[in-house]
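Only a single protein chain was left out; the remaining protein chains are all shown in position.
Labels run A and B following the written order; every chain starts at residue 1.
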Amino acid sequence: MIPLHAYLLLAAALFTLGVYGLLTRRNAVGILISVELMANAVNINLVAFSWAHGGTVGQVFALFAMAVTVAEVVVGLALVILLYRSRKDVLVDQARDLRH
Amino acid sequence: MIEQAIFAFVASCMLYSGLQVVHGRNLVHAVLWLGVTLSLTALLFLLLRAPFLAGIQILLYAGGVVTLMLFGIMLTHRHGGVHVENQQGRKLRGALAAGALFALMSGAICTTGALPHGGTAVVSAAEIGQAFLTDHLLAFEVLSLLLLAAMVGAIALARRSDYGEVVSGPAGRGVR
Partner (left out) sequence: MSAPTPFHWGLIALLFPLVAAALIGLVAPLRRAGMPAALVSIAAALTSLLASAVLLAGQIDDPSRAVVEVVGWLPVAGSTMAEVGLRLDGISLSMLLIVTVVATCVQVFSLGYMADEPPSAFGRYYGFHSLFIFSMNLLVLAPNLLQAFAGWELVGLTSYLLIGFYYRKPSAAKAAVKAFWVTKFGDMGLLLALVFLFAQTGAFSWDVTLSGGWAVVITALVFFAVVGKSAQFPLHVWLPNAMEGPTPVSALLHAATMVAAGVFLVVRLDPLFVQAPETQMAMAWIGAFTALFAAVIAVVQKDIKRVLAYSTCSQLGYMICALGAGSVMAAYFHLTTHAFFKALLFLGAGSVIHAVHSNNLADMGGLWRKMRLTAVTFIIGALALAGVPGLAGFFSKDLVLEAVHERGLWLPWLALLAAAFLTAFYMGRVVFLAFFGTPSKAAEHAHESGPTMALPLVVLAVGSVGAGYFGSSFAELYGASYSFHMGLSGIVATSLGLAGLGLAWLVYGRRSLPESSFAFLAPIGKLAESALLDRMYTFMFRRVLLVLAGLIGWLDRYVVDGLINVIGWAAIEGGRRLRRVQTGNVQDYTYAVVVGTILFVIWGLWP
């Protein structure tokens, strides 16, 4: 049997990778991908706990999370496209109009 | 024993592909690596006795999201290449923050003693469907509303305005 710790550690590592990408990517799509990675790590946790505790609640939660993530991706991509349309690039460090 | 071996293999593959996702220079490759990661996650779900979720994972993520991302890249990289550089200045502090976060989380996980242990019982699609339509019906309906809103929002945001000319100066403020 695989201990729960292993799953949790793996999820933590994936989440950390996502955070790293979130902090370092300049490209808006890259950032979105990183967020996907983080969401995926969370899902692993949910399912792992569901497995450990038994029952369906964890999996249902994971399904909800997936749907929400997909919705987020859709809106996020729409924003990226909007950004591209207005600036002709999707580099977040160039889009600093909110400053001052 | 076999399970452990499979887990070890899957986990190492996931870590590698995850690294590629956030570290790769080619954005298209990164998205493809993301697809790999997500598919491997589906394998993990199988190990966790959640076959329905594994299927959904493949369908929704590997099939849907990755494709969507590719479209996104395609739509936003007409003029430049798909190569991206991570910012040098941010690499270090990003790594530092992420490392600290990982240290904290793994510390917390490892110092937690006995955790419950799952059995081999498989949760079937029927059970999940049952749960959806009974205990979590409200959430389910709200979720459908959320998806609708997201769809409408995405369309409203991303569609070209058909009226008025597109004004975009060098700084590019607004679409109208």
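Methods note: contacts are C-beta pairs under 8 Å (C-beta built on N, C-alpha and C of every residue); 3 or more make two chains touch, one makes a residue touch a chain.
Owing to the predicted nature of the structure, the values given are computational and were not obtained by experimental measurement.
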Neighbouring shown chains of the undisplayed chain, as defined at the top: A, B
Touch criterion as defined above, residue of B:A8, B:L104, B:A125 or B:V142 at the omitted chain: B:L104
Residue, one of A:L23, A:I44 or A:V73, that touches the chain absent here: A:L23
Contacts of chain B with the absent chain, listed as residue ranges: 90, 93-94, 97-98, 100-101, 104-105, 107-108
Contacts of chain A with the absent chain, listed as residue ranges: 19, 22-24, 31, 92-93, 95-100
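Convention: only the chains that are shown with their structure count from here on.
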For chain A paired with chain B, centre-to-centre distance based on mean C-alpha positions, whole Å: 5
Residues of chain A defined as touching chain B within the complex: 1-10, 12-21, 23-30, 32-34, 36-37, 40, 43-44, 47-48, 50-57, 59-60, 62-64, 66-75, 77-90, 93, 97
For the chain B and chain A complex, residues of the former touching the latter: 3-4, 7, 11, 14-15, 18-19, 21-23, 27, 30-31, 34, 37-38, 41, 44-45, 47-50, 52-53, 56-57, 60-61, 64-65, 68-69, 71-73, 75-77, 79-80, 84-87, 90-91, 93-95, 97-99, 101-102, 105-106, 109-110, 112, 115-119, 121, 123, 127-128, 130-132, 135-136, 139, 143, 146-147, 149-151, 153-155, 157-158, 160, 166, 168, 171-175
